[in-house]
Every structure is written in structure tokens, then in C-alpha cells.
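Apart from one protein chain that is not included, each protein chain of the complex appears where it belongs.
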Amino acid sequence: MLLVALVACVAAIVPGPRWPRIWLACMVVGTGSILAAAVAVFAGAPDWEWWSAVRVGGERLHLRLDGLSAWFMALLGLVGGLGAIYARGYWPDDAHADSAARGRLWWGVMILSMGFVLLSSNGLHFLIAWELFALSGFFLITLDRQRREIRAAGWLYLAASHAGTLCLFAFFAALAGRTGSWELGPMRAHPELGPLFWLAFAGFAVKAGLFPLHIWLPSAHANAPSHVSALMSGVAIKMGVYGLIRFSGWLPTPAAVGWTITGIGAATALLGIALALAQNDLKRLLAYCSVENVGIIAVGLGGGLLGAADGDAGWGRLLLAGALLHVWNHGLFKALLFFAAGSVLHATGTREMSRLGGLWRSMPWTAVLFTIGAMAVSGLPPLNGFVSEWMIYLGLFDVVAGRSPAAWAAMPAVLMLALAGALALAAFVKAGAVVFLGAPRTRVAAEAHECGGSMRGAMVVLAAGCLAIGLAPAVFWPAAGRAVAAWNPPWAAGAPPAPLPTLGLANAVLVTLALAAGAGLWASARARGLRRSLTWDCGYASPAARMQYTGGAMAAIAVGWFGWIFGAERRQRRPRGPFPAGAHRIERMPEAVLERLIGPVAGAVMQVAGAARQLQHGRLQYYLVYLAGGLTALGTLVLVGEMK
Amino acid sequence: MNSTLNLLIGLAMGLNLLALGSSRLPSVIRAMAVQGVVLGMLPVVITREFHWPVALVALVTMGVKGFGIPALLRRAMRAANIEREIEPFIGFVPSLLLGAIGTIAAVAVAQRLPLLPEHAGTLLVPGALATIFTGFVLLVGRVKAISQVCGYLIMENGIYLFGMLLLHSTPLLVESGILLDLTVGVFVIGIIVDRIQRAFDSLDTRKLTVLRE
Amino acid sequence: MSTLLDILLRLTLWILLAPLLPGIINQVKAWVAGRRGPPVLQLYYDLSRLWRKSVVMSTLASPGFVAGPAVAWVALVGAAILLPIGPFGGGLSFKGDVILLVYLLAVARFCTTWAAMETGSAFEGMGAAREVSYAVLTEAALITAILALSVESGSVALDRMLALSAGTGAVLLAAGLFAVLLAENCRVPFDDPNTHLELTMIHEVMVLDHSGPPLAVILHGAALKLLLFAVLLSEAVLPMGRMSPLAATAALVGAVGAVTIGVGLVESLLARFAFRRVPLLLTIAFLLCLFALLLAWKGGPA
Partner (left out) sequence: MNAHLLILLPFAGAIAAAVWPGDRTRPWLLPAVGLVHLVLSCWLLVDPPPVEPGAWFAYDDLARAVLPAVSLLFLACATYGISYLRIRAERPNRVFVAALLGVLGLLSAGHQSRHLGVLWITTEGVTLAAVPLLHFNNTPRAFEATWKYLLIGGSGIAFSLLGSFCLGYASIHGGGSGDLTFHALAAQGAGLSRPWVLIAWVLLLVGYGTKMGLAPMHTWKPDAYGEAPGIIGAMLAGGVTTVAFTAVLRVRAVVDAAGAGDVASRTLLGLGLFSMLVAALLLLATRDFKRMLAYSSVEHMGILVIGASFGAAGTGAALFHVWSNSLTKGALFLSAGNIRRAAGARTMDEVRGMTSITPQSAAIFVTGMFAVTACPPFGPFFSELRVLRAGLEAGHGAAVGLLLGGLLLVFFGLTRLVFAIVDGRPRVVSTASVKRYPETASVILPPLVLLALSLWLGLATPPVLQQAWSAAVQSLFPGS
């Protein structure tokens, strides 16, 4: 199956740039077989392991498909394939003559390299696949190379990603140095390897976008073409999560790791969503929301680690399974939301919410699908986001109820999750309502058009996935159990430690009732006569679209509470006098970490670099003095050594 | 024997100071040339008896260092029409002081270096160190290309002087190879000096700061 | 089958009893003011009249304008079913139902605000913004309260959590939850259900454009929510599990009544706060719940 996937993906890469149809077919077959391979593992196929005969870089390829890899493979297959379909409509050759072919090429490379990341069981090949995946991500983000801000976003991504990769260099090199081989596998029996996990943590956390290492994420996801954003947000950042889960499973982790990951995860969730709420750019909002969701996943993972350390199987399993399920869920609904945002962008040419509005009329499909995604991402029942958040909550509550020491991590985490959940709801009410409801704020919004069939189809599949996990969570338990068992074998799969079937039933009832009630009320309203009239504006005679509540205003209250953390910047001129003119109010939420922390540090480094530049001044005489200086310094070094 | 040797080396050290203190290019060149001749005589003095290969090398050294290279430099100097070094990086008095301090330091350092008894009594090591230092000061402290070349050559003279320690063990082939390289090197430098003179219409190396960050 | 019947019975009870509470509150207010208020059953009349009316819809609104209130109502009913009624337990009790309850409330909020935003009216946008923003704080307080109950009872299922009293922190918890109740149901001092100054309202302003059956559903849903919180508050504080079923039922009814009257009294005696001070009040509520949690942690079996 994987062979088919490999062949199909390679087949897609090679002729892909020239022939879109063949590329699409190959991509669909390839991603389909990736998905099928994963499903085969869930269906009970034994773990698959394979060593190649040939050596690559001096090492034999070692691939391993176990429950955990399969879990992420499934997501990769689904989103990768749907993204390819979506791209047909979203980034066609006639509109993007120069970049569409490149996009197809790198898409194939990215899917393939992510697949290898998930399968590789050799440090060297893991790194190769990892960096290839990072680079293809960079080229996908900057498909449209003409725009400066896109290039800047791409560079930031590349820089951050490389910083993470260098941590991984150190990690894998140290691991290989200590174990004597590049081979990876369970090595919990060697406690001396424990401290190395911090290196892996730093490296993977950058990719996953955990606070405060998320700096690259918003601009990269916002500026990438939307199908790429979906893949980046849905799958690529999950590679970081995969790395964290994988190596926390294989390595013996220091006791503090569980606490740290939980803490950082909770903080990430809260701050991420607070920043999301503050955004005016639709895709940036979604990007920050990805930060939030990675935080939620990290809370689950950290809880799982605490559980493993505690020896308590119950809540640890639940938390880890919740985290894993949230990986899927976020992949599904975030891809859906990015697709929908892309369809809005495609139709209107802008991502600024304050220029949109009332799109439901011209793009009903997108509006409905976005709403589903928004409900899912806010963690509302009966959709999938709720299921995984529920599992994580439940695990944390179990910790608290059991009064285990880990409760001191769990209680703040629950609180932060609750705050994050409420803020997410606010953020997505804002996003959905400002974009799709009310009256169009600008001409572009009024002249929008619905997206094409391939884009719509991809979104429908994702929405169906969201609903399916929400309604039948128990169906997915065996797969999650398998992944959990791969993480920690003593937690081998068993009955779910939570009443998933009951939850599914409740959700199903809820859906039915909601549909019935909605339809019923609509019918009864129609039966009693339905008149249309202008929106009631308290007697104001000529309401205009610009009078609508803006996104910024909607978010202002809650964002204000976080202003002291992020240092919101505000410029305003109040209207004065009886005939006020030229009043304005501009609020901007700075990228706090980037602008307040990284920026000054980078500035300092650049200053040092500028100073170093002065040393290369072109005067030969001084260059010769450098020579003498080098001689003296080395001599001193040797002399000092000899004195000792 | 040692007294002759020390006398010659002392002479070379004196020439160092002369080169440092002189603002006129011809006298710097002359000091360098005389120093070359003096040093060229050393092998013969050290070996004490007459070996014709040693004598040949000595003769070639003297010829190249005392006459060939100085002639080349004088030609370049005339072509560029400069006689004096004006506004050096390191002034003449400071250069002299530096040179004096360097010479004293060289003697002091040489005292502390572990030397074989037959070398401990000679000025070979301090002389070599002082000459190298002088060459370096000229290299760094002068702005006219020709002065810098002189500095470079004086530095090479110092190293040559140091090489006298190994006179008995260095194969002749290696020695002549080194000599050949030096000669070619100076010729190449001469050519470049000539090109710089043509390209920049000056031999002031302060003008050579186009290439920088 | 009997489960289904049980659920139907509860449904009826909740739906029928809910509109009673606003009536009682209005009575109390009238009594404090020395007036003769509207009849206790006024809301029932209003609802039945609204149900018969025709609907006027904004030209901008989508079908979601009508569907939203319906879904919100369903969510509230669902939440109500989950909530155990004194000795009779919950309609569908399972581990983690409490989280579902909290999130069903969130669904309701999502739908009402969504429907409010349909019209493109600045006033309704304002209301929706306030609703979702203040909910952040109330949700924090609510979840802290639940944490406290969970620590106290060592369980994550509503029927066990609510069976015991909140222990030493009961008073704090009661105060905190009462504030949450006021905020979530848009009562004074957070909101004033009686004013019609659009700029100062939360809930009322969101339904400005609704009319006819959708408005009826919204009003009924609001009443349902009030009852839900009243029951939750009562059960969280009272040690229901230790009483006989009859006593428990009586206590519950009494407590709900007391809460209702309390709301009425607060509404009569306090003025609405400036919006700037609302977060402060809610933070205090949250802190009360937090102290209750800490007390529960210290006080419970180690």
C-alpha cells in the first residue's frame, strides 16, 4: 500500500508540473493509499517495519508504520488529497501561470517528505525528511513570489524552521553519539538519555508553534495560498506535535517535561486565541487559532506524560487519546476553515474582514461550511472539536477529582482551557458574522461569487468528517487506542476510559433535534407569514453598511483584558465639535514576542554585525595588525594553557 | 667565530633602526640591500670552512637581496616618481622607539627561550626576532607600497636569519626552493606595484580601500 | 422505554415550569416597589401570543436568523435534561456530562449571537460582543465552581457532584454562582431586562429584530436558562444526597424559590452597573469560586 503511495506521489512529482490532470490523479491515488495504509493498521494489521537493502547516507532506510505513525498518516492522506483537489480550483494554471506548476511540484514533495518523517525510524533519514518537508513548505508558502510581504513571511518561516531544525541536529547527533547508532526506537530503559528530550522539545515546539516559539506561524499561514495554509495548519504543524509525541514516547523523559508541556500548552491555548480574537485578517485569525489548538493538544500530551510518570493509566490514557484525537479534529476543521477562507479570498480578493460582509447570499455553501467549521473549532457539540476537548477536560477533571499531585498542573490547565474555549467562541462568532452576515461592506464583497465544484467538494468532505467524529466518536477509539499503545505499551488498547458511545448518542440526538427545531421554527414562521423589512435601527432613517458593528469593535472588550500582555497600540482622534471631521481610531495588536523580544535581540545582533562590518574596512595596515593580533591571541591561549 | 657572527648580526640590527628612522625611500632600500648582503655572508661565517654549495647559495642570496631586488624597487620608485615617505601610519620617531623597544624585547625573549649552548651565545635569535619585528612595523606603519615591500623583505631577512639555526640540517634543495619562492614572490609583488602605479597613478596604499564592507 | 418516558417527563416539567420564574421575579420587584405587578403567568400569555404572530425579518438576514434561536433552545433543553433534579437524578447521566452541559450553554450562546449578527445592526452587534466577552469570565467562574464540586465529590458526573454540598466553601460557591447566574441571565446589575435603551443592554438588544415565534422561542429559552442556573446553584450548595427524596424535593423547590426571590430583590435594590465595572464584578465571582475550590482542596479527604 505504501509502495503504491510512494510510486503515485513520485509519479505526481515527476510529470506533475506539466500535466495537472495526471498530477491530480496521481496525488489522489497516492494520498488515498496513504490513508488506506493507515486504515489498514487501525483495522488490526500488525505494525509494519522495513529495512532497505541499499544504504542512503551510509545508513539503511528503516521505515516503521505503527499506530502512532498511522494516526498522523491518516490525517496526511486526507488533507493532502483534499488539498490537491481544492488546488485545482483555487490555484489554476490560467490564473497563476508561473507558479501553479511549481505549486504542484512542491505539494508532491511535501506530502512525500511528511510521509517519510512519519515513517522514518532512523535519525539521519528523519532529519533529511524533516528538512525537505520544511523547505517544501517554504516554497509552497512563497508560491506567489512577487509580493514582498509574502516573501517576508516565507523567510520568517524558514528562519524559525531552521532554528528548530538545528536543535534537532543537536538532538539526533547527541542521541546517535550516546547510543552509537542513528537507529531510533523505544529507549526508555536508558534514563541517561532523558535530558536530550529538551533539545527535541525545542526543535519540535518551533514547528508545532507553541508559545513563544509560534512567531513564524501567523504570517506564514496567513500569506500562503489557502490550500497550502490548510496543509500547513492542518498537517505540517502536526509534524511538530508528532515529533513531541513520538520522542516523548521513545525516550525516557525527565519529570519536569510533563509539567512544562502542560503549562506551555495551557498558556499557548489562552494567548493564541486571545491574539486570534484581535485579528482583522481572516486567515491570520485562523492561524492564531491554530496556535491555540496546538496548545490544547500540548495540554493533552503533557497530561499524558504526567499520567505515565504517575503510573495512573486511566486519565493519562484519556488525555493522550484526547490530544491525538484533537490532532485529527484540528486537521479537519482547520483545513475546512482555511479552505473556506480561501474561497472567500478567491471570490473577493481580500482577507480583511472589515472589507467583507453579507457573503452568505452570494456564497451560501461556503457560509454554511464555514459555520460548521467555526462551531467545530469553538469546541461546540455535536461536532468533533467538542469530543476531543471533552476527553481532555475529562482527563484533567479526573486528575483533579483523584487529588493526585498532578492536579496542580491540571487545575490551571482546565481554567485556561475554559477561558480559551469561551474566547474561541467569541473569535469565531466575530469572524463568521462579520464575513458572512449582515450587509456587504465594500463593492468586492457585494460582487462575490461562489467557489467552484472542486473546492466545494473538498470542503464538504471535511465538514462530513467533522460531523462523523462528533456523532460516532466510539468508532475511532480503537485507532486512538492503538496509537496510545504505541506511545506507551503498558497502556495497551482496551475499552475507552470515557463513555464515548453515550456522548455520541447525545450528540446525535442533539443534531436531530436541532435540525428538527430549526426546520420546524422556519416552517412555522413561514406558515404565519414572513415579511421582510429593513433592519430596525432605532428609528435611524437610512442605515448604511458601514454602520454595522465591526470585527474590531466586537473583539474590543475581551481583547482589552489582554492588552497589558501584548501591549496593544492605539491611535485615535475623537470626533470634536458640532461638525466633526476626520475622526479615526486605529488599533493594532503587535506580534508581541516578535516585536518586543525577537526584534530587539535581532536588532542587537545586527548592530554587532554592523560593527563587525566596520572591521572589514579595507585598510591593509590594520589587516596586518589583525594578523599579529591573531598570533598574540593564540600564543596567549597556549601560554595560559601551559601555565596551568 | 662568534664575534664575527655577532658583529654581522649587530650590523643587521643597526640597519633595522636605520630603515625605521628614514623617511627617504632610497635609504630604506639601501638599508635593506646592505642587510641582505650582510645576511648573505652568514652561512659562510657559520660553516667556517668552505663548501662550494653553501658558498653558491650565499652568493646568490647576496646577489638577489643585495642587488636584484633593490634595483627592481628603485626602478618602480623612479617610475612612480616618489622619493619620500610622507605621513606614515606610524611616525618615524614612534617607529624608531618601537624598533628599539622591539630589539630590547627580542633580546629579553631570546634569553628565556631554551637554546642549544652553541646558539645561546650568539645574537642569532634576538637578531632574527628584532628584524622580523622591524619588518612588520614597516609593513604596518608605512603607506607607500614600496616601503611596505621593503618591510616585507626585512621580515623575510629576519626569518632567513632564524633559518641559520638549521643551517646544518636543511637540505640545500629546500633552501634554494625557499630562496626561489622569495625571489619570484618579490618579482610578482614588483609587477603588482607597477600595475597599481598605473591603475591608481600613485603608490599610496591609503587609496586602496575601495574593497570593503 | 422507561428512560425515554422519564426524559419526556422531565422535558415537560422543565418547559412548563421555566416561564414561571420571570413572573415570580416581577412579582417580587413589584412588591418591593409597592406596586401591583403583572400576573405571575404573564410570560405564558406573552409566549402564546407571540407564537401566533407573523414574522418580520430583516432584508439582510439569512434563514439562520430563525434557525439560530431554535437551535439555541434545543441546546438549552438538552442542558436542562442533563441537569439532575434533586433526588431523581439526571435524565442522561454519564461521566463528563457536566462538561457537555457547559458546552451546550456555549452552543446556545453561539446561536443567539449568530442570529443577532444576522441583521447587520450595530446595536445587535454591540449586544453580541458583550454577550460573548462577558461569557469568558462567567465561563471561567463556572468551570472553577465545577472544579470545586469535582474535588469535593471526587467525581466528574453531575449526579454525584451535586449530591453533596460544596462543603466548607459552600457559601463562597453560592455567592459566586449567584453572580454567574445574574450575569448569564442578563439580570441587574449586569443588564436590565426592563430597559429599552439599546446602548446599555446585552440580551435584550440582541433580540431587537426578532419577532413572532422566534422571539417566543428566545424568551422561553431565556427563562429556561434562568431556571437551569437556579437549580444548579441550589443543588451545588444543598447536600441533596443526604436527604430523603421528599425532603430533597422540598428543599430544592424552596431553594429555587429563594434564588428567584433573591434575584428579584437584587433587581429591586441595586442599580445596573456601568459596563466598565462588569468585568470587575465577574472577576470577583470567579475569585469566590476559586476560593471555594481551594477550600475544597484543603478541606476534603486528603
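Chains: A, B and C, in written order; residue numbering restarts at 1 for each.
Just so we're on the same page, a residue touches a chain if its C-beta (ideal position, glycine included) is under 8 Å from a C-beta of that chain, and two chains touch if they have at least 3 such contacts.
No experiment lies behind these values; they were computed from the predicted model shown.
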Requested in this report: Sort by label and list the shown chains the missing chain touches.
Outcome: A, B
Report summary line: Filtering A:173, A:187, A:530 or A:553 for touch with the omitted chain leaves A:173
Report summary line: Cross-chain touch to the chain not pictured, restricted to A:43, A:56 or A:565, is A:56
Query - Option touching the unshown chain, where A:2, A:158 or A:555 are the choices - result: A:158
**Report entry** Of A:128, A:187, A:534 or A:593, the one touching the omitted chain in the full complex
**Finding:** A:128
Requested in this report: Spell out, residue by residue, where the missing chain touches chain B.
Outcome: 113-116, 132, 136, 139, 145, 148, 152, 155-156, 159, 162-163, 165-166, 168-171, 174, 177-178, 180-181, 184-185, 188-189, 192, 195-196, 199-200, 205, 208, 210-211, 213
Query raised in the report: Residues of chain A in contact with the chain that isn't shown?
Result: 54-58, 124, 127-128, 131-132, 135, 145-146, 148, 151, 155, 158-159, 162-163, 166-167, 169-170, 172-174, 176-178, 605-606, 608-610, 612-613, 616, 618, 620, 623-624, 626-627, 629-631, 634-635, 637-638, 641-642
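In this text, only the chains that are shown with their structure count from here on.
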Report task. Could you tell me which shape the graph of touching chains takes: line, ring, star, complete or other? Result -> line
Query raised in the report: Between which chains do we find the greatest number of C-beta pairs in contact?
Result: A-C
Report summary line: dist(centroid_CA(chain A), centroid_CA(chain B)) in Å evaluates to 69
Report task. Scan chain A for residues touching two or more other chains and write them down. Result -> none
Query raised in the report: Which bits of chain C are touching chain A when the two form their complex?
Result: 51-60, 62-64, 66-67, 69-71, 73-75, 77-78, 92, 94-96, 99-100, 102-104, 106-107, 109-110, 113-114, 117-126, 128-130, 132-136, 139-140, 142-144, 146-147, 150-151, 153-156, 198, 208-209, 212-214, 217, 279, 293, 297, 300, 302
Query raised in the report: What does chain A use to touch chain B in their complex?
Result: 613-614, 616-621, 624-625, 628
Report summary line: As the complex stands, chain B meets chain A at residues 89, 136, 139-141, 143, 148, 205-206, 208-213
